[in-house]
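Right after this comes subunit A.
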Amino acid sequence: MNVAIDIFTIVAISAGAVFFMAGTVGLLRFPDSFTRLHALTKADNLGLGLIVLGLLPQASGLLGALKLVAVWVLVQLAGATVAQLIAHALRRKGPPT
Partner candidate 1 sequence: MSAAILAGLTGAALVGLGLYGLLTDPHPLRKILAFNILGSGVFLLFGIIARKGAAAGFAADPVPQAMVITGIVVAFSATALAVTLLLRLFQETRRATLEPDAPAKTPDAGVDG
Partner candidate 2 sequence: MTEFLLAAAGFVLLTVAVGLLRVLGGPGNVDRTMAAQLLGTGGIAALLLVAAATGVRGAEDVALGLALLAAFAAVALTNSAAPPEGRDPE
């Protein structure tokens, strides 16, 4: 049982780390700010989500697990809002460069 849980943790966290890498690659490779915004706010939130998922079985009790989920929800909320705000700010400045 324990081994199964550990394997789950390892798989989920590894997948999360890959998404973080994807976000960075996007940030480095995409041609303009709008596309970079995609890389940033989507890949990363998925990455953090998978890492939180992987850490859940290792969490200390219900409150610990709840806090982990809350962290993810808050970062999602922040990411979504920031994406909107930045996209608006970019559009005010003019077409993509």
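Candidate entries met the following condition: all candidates are chains of the complex that A comes from, given by their letters.
One rule holds in what follows: a residue touches a chain if its C-beta (ideal position, glycine included) is under 8 Å from a C-beta of that chain, and two chains touch if they have at least 3 such contacts; residues count from 1.
This one's a predicted model, so the numbers in the text were calculated from it and none came from an experiment.
Going through 1 or 2, you find that the chain touching subunit A in this complex is 2. For subunit A in complex with candidate 2, the touching residues are 6, 9-10, 13-14, 16-17, 20-21, 23-24, 27-28, 33, 36-37, 40-41, 44-45, 47-48, 51-52, 55, 58-59, 64, 67-68, 70-72, 74-75, 77-79, 81-82, 85-86, 88-90, 97.
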